[in-house]
Each structure stands twice: as structure tokens, then as C-alpha cells.
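Omission of a single protein chain aside, the complex is shown with its protein chains in their original locations.
Each chain carries a letter (A and B) given by its place in the written order, and its residues are counted from 1.
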Amino acid sequence: MTGRTVLLGATTALLVIVLGGPALAGDTAVRTVAAPWAPPGSGLPLGADALGRDVLARVLAGGRDLALVAGGSALVATVLGAGAGLWTGWSNGSVARGLAAAADLLLAVPLLLLALVAAVALPGPAAVLVGTVLGGAPLTLRVVADVTQASRGAGYVRAALGRGEPAATVLLREVLPAHSALVAADLGMRAVLALQLAAALSVLGFGSAPPAPDWAGMLRDNLVGLPVNPAAVLAPAVALAVLAAALAACARTADGRVAR
Amino acid sequence: MSLRVAGALLRAGALLLAAAVAVFAATAALPADAIAVRSGGRIEGEQLAALRAAAGLDRPVVVRFLDWLGGLLTGDPGASLVSGRPVAELVGQRALVSAVLVVGALVLAVPLAVALARSRGTAAGVLVVAAAALPPVVVGVGLAALLAGGWQLVPPVSLLPAGRPPWSRPALLVLPVLTLALPTAAYAAGQLRGTVADVIARPFVRDAELRGVPGPAVALRYVGPLVAAPALRVLAVSAGALVAGTTVVETLFGMSGLGELLVAAVRTRDVPVVQAVALLAAAVVVAGLLLADLAAAATSSGPARRGRRA
Partner (left out) sequence: MNAPPPGRLGRLAATALAVTALALAGCSAGGAPAASPVDTPSDTLRYAAPSAGRAATNDPHGLLPGESDIVRMALTYDVLTVPGPDGAPQPRLATAWTPDDTLTRWTVTLRDDAAFSDGRPVTATDVLFSLRRMGGKAAENFGRLAMFDLAASSASDSATLLLVTTAPYAEVGTALMGATFVVPAATTDFTAGLVPGSGPFRPTGGDAQTTVFERNDEWWGPPPPSRVIEVRAIADPAARVQAVQSGEVDLAGSVPAVSVVPAEAAGFTAVRKPGATMYPVVMRTDTAPFDDPRVREAVKLATDRQQLLDTVFLGQGELGNDLITPTDPSSPRDLPQRTPDLDRARALMTEAGLAAGVDVTLHTTTAYPGMDTTATLLAQQLAPIGIRATVQIGPPDTYFVDVYGTEPFYVSFLGGIPFLDVVRVALTPGSPTNETAWADPSWASALATALADPDAATRGDKLGELQARLRDEGGYLVWGVGDRVDLAAPGVTGVSSAIGFGAGFVDQVTPPS
């Protein structure tokens, strides 16, 4: 589908810019080059922030760590959730039912509270990881468990079992690939969750360490300068929004649920 | 039927208890406790131990939890470890503000979600998921820049007047409620779009439409029952997320609600307060899930046999 290809292409390009940003920006992202809150003008297309640093350079460089943390957290959450979901949907034992109940429990406890507690005890990226796993893995578990349970009676599964393959092999080499689009979509949504958590924690005061540029941190630090240099806070906001929206759109088109 | 109801109630109660345990365990595992934070390293040794004992912090975790639980069941959620003020008073002062935000956001979000869930086409679908993915901070900053900064329609901070109910100044509620409602509506719509489209495409619904049954009747008697359970489930999760989302919104717009209390309580290791707020949020979600379960039980004797999960 053409629209889908365009979307995927654009997101890939975005990720390349985000991951390569620090190389593009160089060390201008951390050096003071102008007066604090200088408005957009000569040499500084987006003006300067609280320390007189180039906002454009910081926006270019500020997505990489965020994207890596979000991607990493999403990967861990999806692997854990999908793994547990495969097992829960396959076996009907009490442990599996217990896992499903635990997943329900995690959905009931407010995620932000768990993330706050984690943020108080752990450094920023670790808190995002913990929060994404606790908040996202149960959802993945639910979804994967549903499809695994439904596919227990499917033809290809029965054939594989008939060939004598052990359950684990069947799950990993037959069931999982059959639903790879679903899992890929889930991965995308977890990454979005991780981004949202990082932004929320940052605005609540638990954030990343300066002077490293970080979009979420820039939102928090530059909000006070909105009347003087709005670009300093609107640019990272737009960057964050675009990344989150692109990831979500890709995730949804991956499992084909959007097009009707 | 009543067995299902009893089962659902039992499940809800167990979930709530388990949530309380989880939150207590998480807060108890934090480094430093309320006394250490309050004294800031200025007292050590015996004096510190004496203060800890006075606050009951030297007892094992299980004992402290059971003590708190016992107090809660008799109607006393304890006192703040930091200021000594009753938790009920602290929570009560702020609950109305957060409740107004959550209810306001739901009131806006439900019709919006309904409208979005019924929309067709890829472009609309992409828009819906993109909107749901926006971090609330970004939505809040954007709305503030637009409504308060650019168009100057509302004040950029929502300082509610003292002594009067929050709804006495509706203009102050616009920014926080919109910031909460828009992503929630998009999220709910995204979750339900698939279900709604599937149900509408069902043969018996088409059949009813072709037979000339009026639109509202089709919606109520044919589509409604099938969508009820998953919609309520999504609503429950959304409400829970809203209660947590008020934290960010209250910080952004300077409001004194439960979210602000929660952040401060976590910071100062004020365990009784954290427990109370977290349990309140969990209760909202559990109540919603309970309603969803009851609705599933009630509607499973309708035209469809299976209730689909969203």
C-alpha cells in the first residue's frame, strides 16, 4: 500500500536523523554561544535557551538517547510480554492463570505511581524501562495470550505437534512468526508509552542529567522562557510529538487494523 | 447470574487488595524513609532511631502494612508521616479538584471518542492513533501556547479560587480538561475502532438496517450490547490513566489536586499518603472493570453469545 510505504519511509528517515543527530550537531549543542534566551536571528535559527546554547543543535542532538531508551524499554517489555503471553495462552495451568491475574493487577495499579517510585530510586532511563515494562508487558501478554490460545486449534499448529515438535519450538517457530505483525505493532506502541513516560517524568522533575541535550528535559527547562523565546520549548515539543505520532502510526498500520 | 456477579465482586476486592500490597511494597523499597528525608542528615544514631520508633518505622514491613490495612478498614487512613495531619483531610481537600478534572475530561472524551470510533478511512485512523500517542506534556504545552499565549482566551495557569467549588471559574478548567480529554478520546477511539467496525459489519446488524429499523434503535439494541463490555473496559482503563494523568496536568497548570499530593508524598516518602492516593486511583479502575464484567454478564444473554474483548 503506497500510503503505508510512505509512512514507513518517512519514519525511517526520521529515526536516522534522530539517531545521527548528535553527530550533525557536534559540540555546539553543549556550548554557550549566545546570550540566554536570545531570539531566533543571525546564526541561530531557533534562538538560544537558558544557557545561551543553540536550540536547533540541541533539538538535533536531543532525540538520540531518548529514542534509544524508548526503543530499548519497548524491546524488553515486548519480549517479556510476548514470551509470557505465549506461555499463558498455550498452557492452561495454574501458573499461567496466575500470570494472567498478575497482568490484570498491574493494569489496575496506576502506572505513573510505579514510574514515580522507580524514578525516585533509579536514574532516569532505568525508571523509564521499569515503567514501560510494568505498564506495557501486561498488555502485550494479554494480546499475545489471546491469539496463542486461538491458534492452539489451528491446522499448522496441529501439524507441527503431530511431527513431534516440542511446545516451545512450536510457539517460537510457528505461532510467533504467524503473528509477527501484531507483535511488531505492539512494539511500536510500547515505544510510544516509553516516550510518554520519559516526558511525564521529566516534567515532574525527575529527568535526565545536563548538559546532555534531551527533548523531554528541554520541555521542562525552557517552559519558563516561553514568553521570551517560544522556539526553545515549542521545537522539542514538536520533535517529541512527531516522533511519537510516527511510531504510533507505523505500529497501527503494521497490524493492518487501521485500514478498513 | 448472581454467581457471576458475586465472582466479579470478589475479583474486584482481591484486585484492590493486591494493588494495595504492590504499592506498599514499592514505596517501602525506596531508599531513605520519611524521617531521614525530613531531618536531612542532621541527626544520627540514637536520636534518629528514637524518631523512627516514634513514627513506627522500625517495625517489619508486613506489620506496618497490616496495621495500615486495619486502620483503613475501620475508617482511619492514618496520618501523614511528614506533617502529622490526617491523611483523610489532605486527600479530601484535593479530591474535588482532581475529580472535576477527571469527570470533565470523561464528559468531553466520551462523545469525541464515539465520533472518532465511527470514522472511516485510513487517514482518520492514522490521525486518531497519532493524537493518542502525543505525550500529555506536549498537548498541554501546545494548547497553552495556542489558547493562552496566542489567542489569549484563557489564563495560562489554573489557580482555582479558595473557598469556592472548582466549577465556579470554568475558564480555568478549559486547558487542563482539554489536555486530558484529547489524548484520552483518541486512545479510546483507537482501541474501539476495530470492535465497532466489526460489529457494524455483522450480518444481523446489516439486516436490521435494511429492514428499516431506525438508526438509534439499531445502535441501542443491536450494536450497543456487543460494544458495551469492551467499551466499559476501555473506559475503566482510561479513567485510571486520567487519574494518573492529572499529575502532569496539575503540575503544568499550577492546580492543587491529588496528583501534586502524590508526587510530593513520593518525594518525602510519606507512605500513608501515597497509599491513600494510589488506592483511590486503583479503586476507580477496579470499579470500572467491575462494571465492565457486570455488563458482559448482563449482555451475554442478548443477540450475541460471545463478548469480545477490546
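Please note the rule applied: contacts are C-beta pairs under 8 Å (C-beta built on N, C-alpha and C of every residue); 3 or more make two chains touch, one makes a residue touch a chain.
In this text, all values refer to a predicted model and were calculated from it rather than measured experimentally.
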| item | value |
| --- | --- |
| Residue among B:A99, B:V174, B:A197 or B:A287 that touches the chain left out of view | B:V174 |
| Given A:A102, A:A126 or A:L223, the one touching the chain that is not displayed | A:L223 |
| Among B:A208, B:A239, B:L261 or B:V286, residue touching the chain not depicted | B:L261 |
| Positions on subunit B contacted by the hidden chain, ascending | 31-32, 36-44, 47, 51, 79-80, 82-86, 90, 93-94, 97, 108, 111-112, 114-119, 147-148, 152-157, 159-163, 169-171, 174, 177-178, 196, 215-216, 219-220, 223-225, 227-228, 232, 251, 253-256, 260-261, 263-265, 267-268, 273, 295 |
| Missing-partner contacts on subunit A, residue numbers | 31-32, 35-37, 50-52, 120, 205-206, 209-211, 223-228 |
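Here is the rule we use: only the chains that are shown with their structure count from here on.
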| item | value |
| --- | --- |
| For subunit A paired with subunit B, centre-to-centre distance based on mean C-alpha positions, whole Å | 21 |
| Interfacial residue positions of subunit A with respect to subunit B in the complex | 3, 7, 104-114, 116-117, 120-121, 142, 146, 192, 195-196, 199-200, 202-205, 216, 219, 223, 226-227, 230, 233-234, 237, 240-241, 244-249, 251-253, 257-260 |
| Touch list for subunit B against partner subunit A, complex | 15-16, 18-19, 22-23, 26-27, 29-31, 120-122, 125-126, 129-138, 141-142, 144-145, 149, 190, 193-194, 197, 237, 240-241, 243-245, 247-248, 251-252, 262-263, 266-267, 274, 277-278, 281-282, 285-286, 289, 309 |
